[in-house]
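To keep things clear, I will list the structure first and then write my remarks on it.
One protein chain omitted, others in place.
Take a look at subunit A:
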Amino acid sequence: MSLFSKYLKGWRFRSSEPTFEPGDEISVFVAETNGTDGRAYVGDTRLTVEGAGPETVEKRVRVRVTEFDDSSATGRGELLEVVGESSYTG
């Protein structure tokens, strides 16, 4: 990204419910888990991350989106790998 374009990035009104397409590979922080699957919130969009257990909570994980419903802003995806930590680990 050029120096100038960095200044122009983000001059827009972003939806509180971003949408995804099946097949998208995204990186998200997992907020909570039920023991076997995790839940990530991207804004007010909810994603169920299959296979994201307690060890992934508050970690940044790579997820492949498998299904997504635009009308309810919910979707599912499969866990690919853990790629990062929270800024603060407690």
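Odds and ends about this structure:
Methods note: a contact is a pair of C-beta atoms (placed from the backbone, for glycine too) under 8 Å apart; a residue touches a chain by one contact, two chains touch by 3 or more; residues count from 1.
The rule is short, and it goes like this: contacts and distances are computed from a predicted model.
Per its UniProt entry, the chain excluded from the display bears the name "Na+/H+ antiporter NhaC-like protein", taken from "Na+/H+ antiporter NhaC-like protein", "Aldehyde ferredoxin oxidoreductase family protein", "Phenylacetate-CoA oxygenase subunit PaaA" or "Branched-chain amino acid ABC transporter ATP-binding protein". Across the interface with the omitted chain, subunit A contributes residues 3, 6-7, 9-16, 18, 20, 26-29, 31-44, 46, 48, 53-55, 57-58, 60, 67-69, 72, 74-76, 86-88, 90.
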